[in-house]
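Only one protein chain is missing; all other protein chains are in place.
Presenting chain A:
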Amino acid sequence: MAAHAPGAGSGSGCSGAGRDTPSAPGAAMADGPVADVLLRRLEAADGGLDSAELAAELGVEHQAVVGAVKSLQALGEIIEAELRSTKRWELTAEGEEIAREGSHEARVFRSVPPEGLAQSELMRLPSGKVGFSKAMSNKWIRVDKSAADGPRVFRVVDSMEDDVQRRLQLVRGGQAEKLAEKERSELRKRKLLTEVTLKTYWVSKGSAFSTSVSKQEAELSPEMISSGSWRDRPFKPYNFSARGVLPDSGHLHPLLKVRTQFRQIFLEMGFTEMPTDNFIESSFWNFDALFQPQQHPARDQHDTFFLQDPAEALQLPMDYVHRVKRTHSQGGYGSQGYKYTWKLDEARKNLLRTHTTAASARALYRLARKKPFTPIKYFSIDRVFRNETLDATHLAEFHQIEGVVADHGLTLGHLMGVLREFFTKLGITQLRFKPAYNPYTEPSMEVFSYHQGLKKWVEVGNSGLFRPEMLLPMGLPENVSVIAWGLSLERPTMIKYGINNIRELVGHKVNLQMVYDSPLCRLDAEPGPPQTQEAA
């Protein structure tokens, strides 16, 4: 088992589960005489050694050497072992017997004395039947069928060469290759030889080669520290290519990690956070105060969630409401107005705010009531709600990010300058601005940035100067301009984390593994370089 720590490991927590090769319980001990010998032989060896040869030399089972190889491998880079597969000839049990005692025919020959032996007696010998016919065909013996007491066997030659035994002994000595192909196949037909495939290891020194692993300790213990015994003891090396055990931990949601970064950016730029903890808003603050006419399509049932209960706002700032009404229906503050019949009932209708600009309107109204006017920079990031058709990138609720600056004499150039600084902090440097229409800003501009991955300009935000018809009824001084911009929190997050379906990010269908695995959010950091292949 791969593990960098040889000591016993503990179970995994919820975050570590499911990973391959989690950190490691203890590896098999490499102790033992065979491993010891193997390392000593390897130290002396030129290049390496073969496990089967070592087994043969040591007179142990090959499996014992293989076990030693594997236990040494588990310790890391002590040795390198390359699995080789070789074919070799081995003696059968009968072959072993013949190599030891001679072939059946030789044994038959030797049991025939010079004066001959009755054939019936010879046939009773263990090697009799097989050996007789072979010895006959080798012309080592003959049969005299005219003998008085039945057929009798006599030697034909004084001595003979037992080639079968000699050849089998050669094979046993590992020199099967000295036999001719024909000789081997004859022995195989006689079931004295068999060809086996042998898996052996070619073992060589590893990068951390040492002969003293057999005495290695797994881990440092309190006793070793107190006794000082750690000084004299070698420790098993760690396998640093294994993975660790992930800590048991909680995780922050990726979208809210991005929210934290946006808050940080605004705070770094000196923007104060507006209160936005009111999802329910009146149409007045959501639309009318922003000079959005009562017939505007955004105020349609198809786009906005209206409330059945509480259906209407209970209180509205009536002085201000009248100024708003006049501006819509008759104009004023240099405006022609929209020239329609403005209805208070329509303004009272409660809804789920469709943008955080409703909260900005409240904040600017509060600012306007404070005299004298003091310049401000405001921001907010919170939920907004749209009764829209849902798809892979649209939900009925999402987070809107909004920035607002109010000061004397602000220009479109200032808006663009602030946007440049803001987007630079997001790691977006190439910006372009496009005219757009927005009921409550004029001039209005859509902000585009060049997306390296998509190879095109993509919209990253909307911005503009709030209309005088919105600001002047609030009571803000005439020479104060208010620049503002907005964007969604979800879109940059989906791009950042490579998420295509918004449901994987927001809502209860989120994949918790994605939450567990999501990295830190550093919006201005360049993505890491592509992983290069390590040289072989």
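Operating definition for what follows: contacts are C-beta pairs under 8 Å (C-beta built on N, C-alpha and C of every residue); 3 or more make two chains touch, one makes a residue touch a chain; residues count from 1.
Just so we're on the same page, contacts and distances are computed from a predicted model.
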item	value
Record-based protein name (UniProt) of the chain missing from this complex, from "Polyglutamylase complex subunit TTLL1", "Autophagy-related protein 101", "AP-3 complex subunit delta-1" or "Phenylalanine--tRNA ligase beta subunit"	"Phenylalanine--tRNA ligase beta subunit"
Candidates A:Leu38, A:Val66, A:Val164 or A:Leu255 - the one touching the absent chain	A:Leu255
Touching residue (missing chain; options A:Gly116, A:Gly244, A:Gly331 or A:Gly475)	A:Gly331
Residues of chain A in contact with the chain not shown	14, 17-18, 248-253, 255-256, 260, 263, 266-267, 269-282, 295, 297, 301, 305-316, 331, 333-340, 350, 352, 375-377, 383, 385, 387, 395-397, 405, 407, 409-414, 416-418, 420-421, 432-437, 442-445, 465, 467-469, 481, 483, 506-513, 515-516
